[in-house]
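The full complex has more chains than appear here; those shown keep their coordinates.
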Amino acid sequence: MTPVHTPTDILWVLLSACLVVAMQAGFTCVESGLVRAKNSINVAFKNLIDFCISCALFAVLGFGMMFGPSWGGWIGWDPNAIIEKPSNWVMAFFFFQAAFCGTATTIVSGAVAERMRFSAYCATAVLTSLLIYPVSGHWAWGGALDGQVTGWLGKMGFIDFAGSTVVHSVGGWVSLAAILLMGPRVGRFGPGGRAIEGYNIPMATLGVFLLWVSWFGFNGGSTLALDERVPGIIVNTMLAGATGGLAALALAWAMLRRPVVDRTMNGVLAGLVAITANCHVVTAPSALVIGAVGGIVCVLGMSLLDRLKIDDAVGAVPVHLFAGIWGTMAVALFAHDGAWLPGLTRWDLFLVQLTGVLSIGAYAFVASYASFALINLVLRLRVTAAEERIGLNIAEHGAGSSVLDLIVQMNHQAREGDFSRRVDVEPETEAARIAMFYNGVLDKFQVENDRHKMALKKVAHLANYDTLTGLGNRRLCFEAIKRALARSARTGKMAAVFYVDLDNFKGINDRFGHDAGDQVLREVAKRMSRTVRDTDIVARLGGDEFALVLEDLEDAEQTRIVAKKLLAALAEPIALSNGEVLVTASIGMAFVEPGDTEDASAVLQRADHAMYTAKIGGKGAARSHGEGHDDFVPSL
Amino acid sequence: MTPVHTPTDILWVLLSACLVVAMQAGFTCVESGLVRAKNSINVAFKNLIDFCISCALFAVLGFGMMFGPSWGGWIGWDPNAIIEKPSNWVMAFFFFQAAFCGTATTIVSGAVAERMRFSAYCATAVLTSLLIYPVSGHWAWGGALDGQVTGWLGKMGFIDFAGSTVVHSVGGWVSLAAILLMGPRVGRFGPGGRAIEGYNIPMATLGVFLLWVSWFGFNGGSTLALDERVPGIIVNTMLAGATGGLAALALAWAMLRRPVVDRTMNGVLAGLVAITANCHVVTAPSALVIGAVGGIVCVLGMSLLDRLKIDDAVGAVPVHLFAGIWGTMAVALFAHDGAWLPGLTRWDLFLVQLTGVLSIGAYAFVASYASFALINLVLRLRVTAAEERIGLNIAEHGAGSSVLDLIVQMNHQAREGDFSRRVDVEPETEAARIAMFYNGVLDKFQVENDRHKMALKKVAHLANYDTLTGLGNRRLCFEAIKRALARSARTGKMAAVFYVDLDNFKGINDRFGHDAGDQVLREVAKRMSRTVRDTDIVARLGGDEFALVLEDLEDAEQTRIVAKKLLAALAEPIALSNGEVLVTASIGMAFVEPGDTEDASAVLQRADHAMYTAKIGGKGAARSHGEGHDDFVPSL
């Protein structure tokens, strides 16, 4: 006996279904708001794709399995339900039921968020909307399309008006199976483990409101007609959500000493789940109580999962499973007399409800747990720890990669210590703001760094250079010789060290005073520097002794030329403030051959000896000294 | 005479109520988008909880106060309205009215955002939905449940179709009372004061659209029946919102020289508020005008509040109060003839409307101001300045604490100047990106810092060490002695200073040359370093004079052993490039006792004297010198 469906009834079912579809938006907001930013895209995407999957599959198979002619109350079958000239009632009913299937399916995405692979999640959506939901749904609601009761649970008198168990608990059981199998998120429990904060609570709150409004259709439409029960059902729904939130807030405030957002939000949803099974048979005051208890069940459930180290990313299990069980049992506690199958006592009803809760729970949990184990073998349920760490937005969808790029660049720089480069990102992305700042710090750092370097250089100069003449000192000379030795070995070219001693400096000092002496030394230094190439080193060894280090020489002849030029340069009279002096120098030359194994001091000593030889040979001359390189540059 | 309510009427009221509940989502988006991120969770949470509160309270008491049998037109009473077998009409009507109550209540949350305490706000929600809204609502709408007019304002002919005054202005008055009592947000006015930007304008825009759509139910459903006025009401609502936005945009563009977002959004809402009282009795062209004026009133109102230094965080007062007043008065200006109480002239109507605006305004403002003053005594309305600064997300809900943790760590580091540690946060939170960057900068900084330190060390080395031997110089020796004195006083152990003078160094220099002399000095330095413990200091005081500083000695005997080993080590022949020399040394030893009060130079002088004594006693020997420590180590 199929009931008559007035246009108003159909309109009501269609509109209710629209609201139920809008739950998808609500779940997307709640779930993407309650996870970390790095996984927000992934969870939103899962919400989108699971609805696509469940719609398509429910149309093709699920609807017929759930509402088709029953095989002994266990499963239906009618693949053509919406294909062969369906009536407008069938279509409206299908639309409503498909939206319900979508709800059951999408509940899972929240619980498994932040760690389940996208492909495995797609398989999960297939599983829920094809294997789990239509089957247990048939048990409770089979025959509803035609106003009959064909499912075994339904026949037994099981009352789950809009699906506290059929929809919400089923979603919760599947969630529980998945999170038990996958284990908690990295960093959630164990040493240093902590609660993970949602990144966009206002969006989650928006989601709660969207769900709340949608629930008016979810529960209100489950009459499948615009009958007189509808307003009361909707009011009960509103009130249970309200007291669910208030009770959860109060309890969480008492437990955690402050008003906690996520527990309150989940409390509202738990209140709504709780009223779902019974909203058509309870009074408004009962609804206030049922909702409040739902909120409390949820808060306690969240704490319980925490204690058991079961990681439900958004609290899907406490909200949909725990409060769903409560709501289903509450039918037996709060339903007005006569609201149930004639012949049953309230206690009978209680047992029937319990049977429904347990049988559907057992089926949903076992079937999904087994399926997940299978999926895990084929597809791997969980992302790697590295992927989990970097976040599923990037790891699975390549989204948010501008920030990733930036981080990679920054890490690279830090490793290299390459301080002069700036990180480069697409302008004005999210990353760009950080990059601009980073570069700003680098700029500032660079400026300061440059100052440090200059100051250090200045100080280092003091240690390596002679104050009077500005030439390198003995120390620097040694290092230059060392370098020359190494370089000669490497390049195969000769080098030479000149030891220059002024011949008559003491006399100048005595005659013209210390200051004139200093003037002479400075002038000599200048002339020596001018005579040699820029790359040659001139040093003052102390007193009136100087040294030259010449590298990259082709032959000894080149040295000879330098010596000549030097002698000539020094021979020029030097103007003092109070007169003019003539200075000559004796030069000792030591050659460095590629094969030499001497140390720097030995080379300098050779030059010293050569200088001594030059000096006793008549001053104002240069002389080399060494194996095979005896040479003489006469005085001018 | 109760009107008949067809199923279509009830459906329309239910659906309209669903839309009105959806306003909660709209307000959540608008308000959380228009505040700063640090308060976004708090304001969203307030939006959620005020709806829970107002639903529950309106069910328990408010509905009966507003629509129960009237006590002289001033207040109703019927606590059982929805409890004792209510008809489906009562339930639908209750649902619609509860949603309205929720709207009036939630308006306040925006105005007081960013500074009102959560607990005080909960009290505010109680106040509005229980004390304020149902009372003044009764004046205007009392009797509506039964199609009668029982409120004194209603009886007088006051027309406020969907609540420009009853809902919106009441919310606005309560808001005004609250913000006057609390004062502006820190940094809003006064020196350096500035407008505060919303952190998520797209979300606020979404909220405006949600509100706009919801308003079709808000106004359209206020017919309480699907009568022929509904389409026109909805069109008027659409048009007034549109011209409200356009007029506000134009005016704000003219005033501020650019298209300003928040004023335009508020302009749309103000247009919607303005049409609310009169949408059932005006033509579409009038709606265009009423909306436009509403937008203008809002923009001017926002500027007025700015000038008066009244800080309304989201512009709730201009939108809901000012435009609400305008809309209520516009009834008298634009209503078509015959739309009002027979017997009244249009001018009478104007006065009646004014009476309604003023009486409801006076009641709402005074009652709420007094209540807030009371709440302030009990609960404190406002958070502390510190809490306001840190933001109510963290201060009140502990939310967003990962970023707080980070900041605390960063501040700690900066204070300590501990540069080597990295900040540690939960990976991949919002904070983690900042932290990763921060650590990157630190890494880079560290690398550069290490370089600086090495360079400095090198330079410092030059100042403290002898270039020839690599030993510490006289300066370092002095410091070592100082340290030894201090350490001896602290540990109660002896220390000793050796003054070592080579006996025949000048001769070596003369005979083998300066370079050989250097070689000898280097060899001596090496041998001395090898002889002593790693912690002992060997220094070259200059020329052929060395010093040793030995710390943590048990007794003088230990010193004697060192002296013996040293003499033996130095006595070994030294190989030169051109021969072999024998060097001996005279050693003077000065002991440092825990009680000594000498300065470093006195200790060194004692050692010097002892060395002199040793030298004149025969060279190649060691001798101590000091009170009670005369000792002698003979030459080998």
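Should a chain be cited, it is by its letter among A and B, assigned in written order, with residues numbered from 1 in that chain.
As a working rule, a residue touches a chain if its C-beta (ideal position, glycine included) is under 8 Å from a C-beta of that chain, and two chains touch if they have at least 3 such contacts.
Keep in mind that what you see is a predicted model, and the values were worked out from it rather than measured.
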| item | value |
| --- | --- |
| Identical protein chains in the complete assembly, only 2 of which are shown | 3 |
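Throughout what follows, only the chains that are shown with their structure count from here on.
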| item | value |
| --- | --- |
| Touching residues (chain side chain B, partner chain A) in the complex | 7-8, 10-11, 14-15, 17-18, 21-22, 24-25, 28-29, 32-33, 40-41, 43-45, 47-49, 51-53, 55-56, 59-60, 82-83, 86-92, 94-95, 98, 118-119, 200, 203, 393, 396-402, 426-430, 433-434, 436-437, 440-441, 443-445, 447-448, 452, 455-456, 458-459, 462-463, 467, 513-515, 518-519, 577 |
| Contact footprint of chain B on chain A as seen in their complex | 8, 11-12, 15, 19, 36-38, 186-187, 194, 196-197, 199, 201-203, 205-206, 208-210, 212-213, 216-217, 220, 226, 228-232, 234-235, 238-239, 241-243, 245-246, 249, 258-261, 264-265, 268, 283-285, 288, 389-391, 403, 407, 410-411, 413-415, 417, 419, 434, 437-438, 441-442, 445, 449, 452, 456, 459-460, 463, 474-475, 601-602, 604-605, 608 |
